[in-house]
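For this view, one protein chain was removed and the others were kept in their places.
Going in written order, the chains are labelled A and B, and every chain counts its residues from 1.
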Amino acid sequence: MYVIICMHCFCPQNYPLYIRSVPSQSELKFHYTVHTSLDVVEEKISTVGKAMAEQRELYLGLLYPTEDYKVYGYVTNSKVKFVIVVDSSNTSLRDNEIRSMFRKLHNSFTDVMCNPFYNPGDPIQSKAFDSMVSAMMVQSS
Amino acid sequence: MSPTQWDLPPELCCRPMAFVALTGLDVVYNAVHRAIWDAFCANRRADRVPISFKVLPGDHEYPKCRTKRTSYEWYIPKGILKTGWMNKHLNLVPSLVVLFYELDWDDAQWKEKQSECATKVEIVRTSLQGRNTKVAVVLIQKKTPLPPGEDVVASERAAALCNACDLSGKSLFVLPHTDHLVGYIIRLENAFYEHAQTYYYNEIRRVKSHKEFLNKTTHQLLFVRHQFKTGFFSELKQDTQNALKHYRTAYSLVHELRAHETNMLEIKTLAGFINYKICRLCFQHNTPLDAIAQFRKHIDLCKKKIGSAELAFEHTAWMSKQFQSFGDLFDEAIKLGLTAIQTQNPGFYYQQAACYAQERKQQANQLCSHEPNVSYPTPDPVETASGALDFYGQRAWRQGHQSIDPPDPEKEKQGILALQLKEKDVPHSELIIALLSNAVAQFKKYKCPRMKSHLMVQMGEEYYHAKDYTKALKLLDYVMCDYRTERWWSLLTSILCTALKCSYLMGQVKDYITYSMELVGRASTLREDQKSRIEKNLIRVLMNEVPEAELDCDPGSVKAAQVLWTDRVSLGGSNEFTVEVQDYVPFIQCKAKFLSPSFHVDEPVQLHVYLRADCPHPVRFAKLCVSLSNQEYNQYCLVEEACKGKDILEASSQGNMCLVPGKTRKYCFKFVARTEDVGRKIEITSVDLMLGSENGRCVYLNWRGGGGDAASAQEALQASRSFKRRTRLPEQQVDWDAVSIQSSTMVISRVPRITVQLQHEPPALSNEMYCITVTVQSEEDTVAKDVTLTAGLKPGQDANLTQTTHVTLNSSEVCDDAHPALLTDIAVGDLQPGQKIEKKLYIRCVSTGSRIFLFHVSYAMSTTVEGKDITCRCHKDETVTIETVIPFEVAVKFVSTKFEHLDRVYVDVPFLLMMDILSASPWPVHLVSSELQLASSMAAVDQPQSQVEGVVLQTGECASECFSLKCPPVQNGTSTVAAGQYLISWKRKSVSAETPVVKTTVILPHIIVETIPLYVHAELPSFGRVRESLPVWYHIENRTGVVQDVDISVEPSDAFMFSGLKQVRMRILPGTEQEMVYNFYPLMAGYQNLPLLNINLLRFPNVSSQLLRRFLPTRIFIKPQGRNGDASIEAA
């Protein structure tokens, strides 16, 4: 089970730019999970000044575990947040794989940002981005 | 809430402490005993040893000790842990029994008392038959004991008593009942504690010793039981490290048990107990990570141990409890000083507990929805004879049963049914809400606002399920705005849907309308058909009809709601609501703008209101009104149309009052501003849109200011950044994003149609009456009435300028300080079209520098705007900066008659005062006259007369005059005196004759006046001629009151020969004068220096001949000898 979400942040807002989840009954629950994970992301961002250099990577790691999901976070320097939610039972995914998934997302997002027809802050409707996410979800499920 | 079967038993949750029983104390009637008991149990601080004391009667019956098993060979255990076991060792079986007995060493009846004591000890011993519990005796004595060894009687009798009671010496204590009771008690209890430790140590050994008799096939349960018991005894012994070790072993053993449906609950119950103990000890050892790890392991191991599918809710209930009790433990540890973090705090456990509780509720709903005719089985299968179970976690109807299959399927069925029916009565929502609210409190503490909101949503939803709609709405309403500001529309929509249901079921009209309006609007993520349904309901409510029921509502509640709504509909009055939309994202957007940031008063103020609906169907509204800061204009900003009943849904796009989804509508308003509002701001305070009708139900959407709602600011920002090409819209249509709000405008005065011209000749000269001619010409088509002029120094400049600037209209006299710097409202009268009037203004600037002058012409004008006659004032301002300069500079100097500069003058010696007037004015200055006003210390040699009268000075020209003056004698020989002042009367050459002259006064400098003892002056012709005799008379005057001897000599000169006394000493009498005559004979022509006269005053050596020489001419012009007669040379 997978949910991938990007969120934009023109502080203090954190509205979603892109949400994609494996279609299921509890889509709403995922949205809540992602939304609540922002608490941790924000805390991590706000304490970045105190962190060591190696802890200042864009990948924020596992945000918090719930019984059912693992929520991972990533924040770009432009304060765009990516969140990936994985089923707890999915033990095949290692930290490094999650990390590289985020890298892919970020690269793709950068391309979106450089699209002259994209207005930063608008929801992402790029097909390229979409298919990249689809591929990623298929690959690792 | 009363404890449920899932709550952990209190004997498990408490901190085990050694149990010591005190007997022989009469705490009710005996004050001494009472005091002793209080000393034991009152105010036990943390530094006291952990003992739980209990007062028991001397003949108390302790639980009987079962005869010890000698062999385990045929023993098959019936369960893991007896329900009474923990309580037995905490509260029933003491580790030590202490017998208190009042007996002094020198008691008269020692013998009798000794044997009574021995009897009492014996009674206790008998009751404890088979236990390892020791007995100790405490003698309560009235006297303070002597130091050990000194009281021979005491030691003798103590030994005797020990003997009689069969006590070791260590078990006999003396408690003197004196002042230091607490001190003695503490000493006593430390000794008791040691005894207790020994007792529990022996108990542990006893339990451990069973191990060798056990075998792994039949005694698996006992392995767990014994490890648990060892752990528990270790805790009683306060050996928490070992306790933890044993509990851990017990924990892994419990999971080694073969689990099947019949014993699943027992295994889980025990696993839960042991897990609780482990976590508790880990927190106590300040190793919270171990506790968390153990708990995770526990959950992972047990998560899948669901047990009977028909009782699945039991598993979730148990899981929920596991999380809750871990949360409690965590929270307790935090209260004792542990620090938690955002991602690891008790909140998560409460949240998960709530999660399981929710799951339990769902399962209960599925599994326990029996037909109403299914009745509770009798006899009650859950009831036991004793009222309690023998073993933890077993079924009442088959206690002790350990094999895989239930003994009696029928009984099993009945039992399950009983449990299911009982589950039905559990207040699930109550449990869930309590857990959620625990979690909320935690997340609030650990900076998780979003988690908190999410949990509050869940609470709200749970209240909704529990049919407490008021509380549900309160919670949902509270968090809604968080999701709105974060723009998570999907979540907001879901919350709004629940809120809408609540408001429907409660018949809350206003809330219903508010939520509906947001749900059909652009922020809602509902499908079009859902929106359509809600909008239709909304329209029904607006028409004062009963809306259709919301989907998925409890049918019973819907019935009640329909009654409520019918009541609401029939009820008259209070049918008007105002919804302030700035906090919502309603389905109609509004933007209002003044067409210009300012309007002239003689043109109409124009205002556009743009409306746009985002709902699926067209909306008709009844009224649109704009409220302005000046309410008098409101009447002009109104669109109203009687609502024609049923056609509210009709898509008549021509209808002015109908908003078609996705299309922007523009409403234009126009009004004439009042003349009083000139210079004021007009603001849009609000825009109101009335939906529904006044006779049915009406709702006002109220936009504060010029429109905008909770989402519009961000949308405008995004739109402004957007690079999307704006699509060209056909005429009359407006691009919504291109409209910007302009909520205020200024009313400014009418544009004046007059000219104001200024004529003057800058710069101004200081002190003069500077003339400025103001010409006002009307270009109006009608009469400009009541023209006034305000002229003078522009206010707001340096304050000093106000003091040094004076303005007048009267040219005939020089204005003084009494005149103001600004003349206000000079009435000019009326001005006919094309008429021109002139006004002359005179300004006197006392100081130099630049000043800004203001000429403000104002007049009244009657005109017509939009068919309305108004009289408005127009005004025109003209400013000019004028520099003020001085007209001329006056230089004053004192010179000798020989035009030599003087730094001092001498009494009665004439000197000259010279004035140089240097013109600095760019314009010619006419000096009318000048006058010297001498001070009393100066006197003119002759009548002083102005020499510059009538002179006209061009720029840069200089006029000079001089006066011959003399100083009368002064006191003290030397003093500084004032010379007086010099008055110049002048005016510009260009001004007319009647312009008053300006008098400029120059204060003359002071000068030092000195008295000299001797004065000398020469008398000689104005020129000489070569080789012609030139007679010179030197007059030497003694100005003192004494006789003076004077040496005089004449130095030889190349230019002259002379006859006369070359060197002479003479005596001059006081006040007299000597005359010396010399005949000089010039030898060369041209200016020649006269031979120097040396004068030495013997009496005044400091008066040098140099000084005196200054009074004498130094040279003379010598004409050459005439060849052709004198006349020609004289002419040259």
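Simple rule for what comes next: a residue touches a chain if its C-beta (ideal position, glycine included) is under 8 Å from a C-beta of that chain, and two chains touch if they have at least 3 such contacts.
The rule is simple: contacts and distances are computed from a predicted model.
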Name per UniProt, for the chain absent here [options: "Trafficking protein particle complex subunit 6B", "Large ribosomal subunit protein mL64", "DNA repair protein rhp7 treble clef domain-containing protein" or "Transcription initiation factor IIA subunit 2"]: "Trafficking protein particle complex subunit 6B"
Where the missing chain makes contact, among the chains that are shown: A
Sites on subunit A contacted by the missing partner chain, in the whole complex: 9, 11, 45, 48-49, 51, 53, 56-58, 75-79, 106-107, 109-110, 113-114, 120
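Heads up, the rule we're going with is that only the chains that are shown with their structure count from here on.
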Residues of subunit B that touch subunit A when the two form their complex: 299, 342-343, 348, 352, 355, 443, 447-451, 454, 457, 485-491, 494, 714, 717-718, 721-724
Subunit B partner contacts - residues on subunit A that touch it in the complex: 10, 12-16, 19, 28, 31-32, 35-36, 38-40, 43, 63-64, 66-67, 116-117, 119-122
